[in-house]
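A single protein chain has been omitted; all remaining protein chains appear in their positions.
Here the chain labels run A, B and C in written order, and each chain numbers its own residues starting at 1.
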């Protein structure tokens, strides 16, 4: 399909949608980002590319990287993975300890912080040099050597990360963390610091639109069934306490980050990345969700 | 697509899958059902039909009917509906009061009991003779005059329904129930008593596979966008605390009932109904979920 | 001890303490009470009486009556009582359903609404004419025939009582309510409507300061050990989510009501009743707590 016409419309529409909410403020690296930035990029599985606004500017993808550690850990562990983390939506704010305690240290899904920490613990066990091997994995997915961590962001996260220390300590008290807490947290904070542009992001995630193969490099990242399952988890758990709202309005599996980025996938068709730093009350990009709703409504593009 | 070959396989497979769990026991009408019953029926949007086992035997569809009251109320109210009920997964067992209290009487979605009671309250306000008008609506959807309530089941539910009284009283204390509690509960218990066969069920729900039009009668039930949104809510909330598991394994939007029935939808393709009365710990048909997982895996049929 | 001197001081002090907060507003009978009313009355076990302000004006004692139904039910049931209700502080607001659900329908103590409803259910089982027999019991305790229900208040409570319907329905679903819900609720709303003056209240509760015997009538109401245990439950559970604060500041067992009344007991010495209708955020009389703190501090009167 040719999205040129629609992207012209979206260029106009995107100027009408006011970016409401507030930029994340818990670390300076996120807080000082220009709140009015806006980028959008779509890549089809036959490698047609459509961009808008600041789509070639790097930003902190934050929790979107949780999908990539899941992809790697799922490949390494297969279904053993699910003894340590669930696949159910959380129904509570994203870093709540309540549910974790109720569930005896087994996080409900891999996209809440607790779940991502368990995935990190698995990768720390599995990989010799987790940070290096993981960034190589990320680069190889889209054949893009420019993708990297932002050390400054990672270090800032560390000094603000007491709630994550609480989460991982609680899980360790239940026996669901194997490695040293500080090592796992270090890896976690680094992966949250990865930076990409909207274009890079949409190309990075194209494998989930193509049954696990990245069409740009023709390399298999995950099996077809794992690709479907990762999409399913995104659909149900990708937007913290707002997964239903995103699914209801946008109709695609997706994942957000507090940097203001969102990736969404139409299996068999395309991946689309958007960036607008101001977040709504539930921690998701306000304008990002709006423009994606506009896009899928106009394109009549939905998995439902 | 021709599913004949696959249904032959499924006939064999279905005999291998042991029905684990237990038949619902809180009312005699459900408890006395033969636990080994098993039926399956698929209807494509071009009206090809594939059946297996006891697919022409009536059973109590129970909570599956919640999708139909939602469809009717959504048509009548449009987006006003969402001021009184949410679209987020519940993350807790299906009739929990905890979350309802925390959320000040606004149920998280229309498929938990509290949410369905709000939908009933809306229909009691909107319809002159709710029970009669609703069953007419259900019959018209698939052009099937044999569909009816089971009065015996409805009356039994009433005498066991104190938790629903608690839910509706709590919501009334928050102002989210307008009508008399007993009138709303009466309607609720009747709609849960509706009986269909697997074949009737798959034909009843075909409109959600066809953008809101039932291809069998060519009548529009809901608009395309409402059809998508109902599917989205089923995907995220259709299986109580097990929505993630169903989505992960089966990969389709669906809805279960404590009678052991499940309906699932592949938008653009088909609807499929299964019935096996024995429930797993989370209140969903054990064998029903297994056979649907087998089917979508073999057919490589998933929205993801 | 002679409290004349101290009551003179308290007369002055009571004019300095501003009554902050708000009068209960959920029913007109409570809402229309003059917010500036203030009464105080102390009765020693040797029947010395000290009064202040509006201490001879009737007001709605509300939840304070829960102590009296407990006394009667405890006499009738002995320790069997504790299989249906606990003796632990609730740690949550007074009519929360959360904890009740978590505890499978066994209320944490007899002074939260759920617990009082269970006590009512017991009395409805035990008494032929619960309302008449209970008011006779109350009158006999202090030999005061003028004590009565306020029918107007009771009927108003009924029409505002959906949260209590929710509580009792939930308990019935767990099997912890034996009788018809409406009958138990009717009794509950009537007992909450009892009216007394501060003087009547302090004389009514004097038996808990005297090991279970009312020194005014010389009649035994409960055994010494039951008297101690009722005091213990008041100490830990008498002020909803503020029991610790009352115990910390006042240092006596006591019980409050949303009518603005408080009764407190110094075992072996006296009972003291106060009335000031404006409530703090936790539903207890603001000025009532302040003046009792002043009194026990000055009198150096505390069980600790």
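Side notes on the structure shown:
Methods note: a contact is a pair of C-beta atoms (placed from the backbone, for glycine too) under 8 Å apart; a residue touches a chain by one contact, two chains touch by 3 or more.
Note that the coordinates shown come from a computational prediction; the quantities given were computed from them, not determined experimentally.
The chain not shown here makes contact, within the complete complex, with A, C. Checked against the full complex, the candidates C:37, C:108, C:255 or C:269 give a single residue touching the omitted chain, namely C:108. When the omitted chain is restored, the residue from A:37, A:84 or A:172 that touches it is A:172.
Residues touching the missing chain, restricted to chain C, are 86-92, 99, 108-109, 224-225, 227-229, 231-233, 235-237, 241-245, 247-248, 251, 253, 267, 297, 300, 302-304 (touch as defined at the top). The set of chain A residues touching the chain not shown comprises 96-98, 101-102, 162-163, 165-167, 169-170, 172-173, 181.
Keep this in mind: only the chains that are shown with their structure count from here on.
Put simply, the chain farthest from chain B by mean CA position is C. Separating the CA-averaged centres of chain B and chain C is a span of 48 Å.
Averaging C-alpha coordinates per chain places the centre of chain A 55 Å away from that of chain C. For chain A, the set of residues touching two or more other chains is empty.
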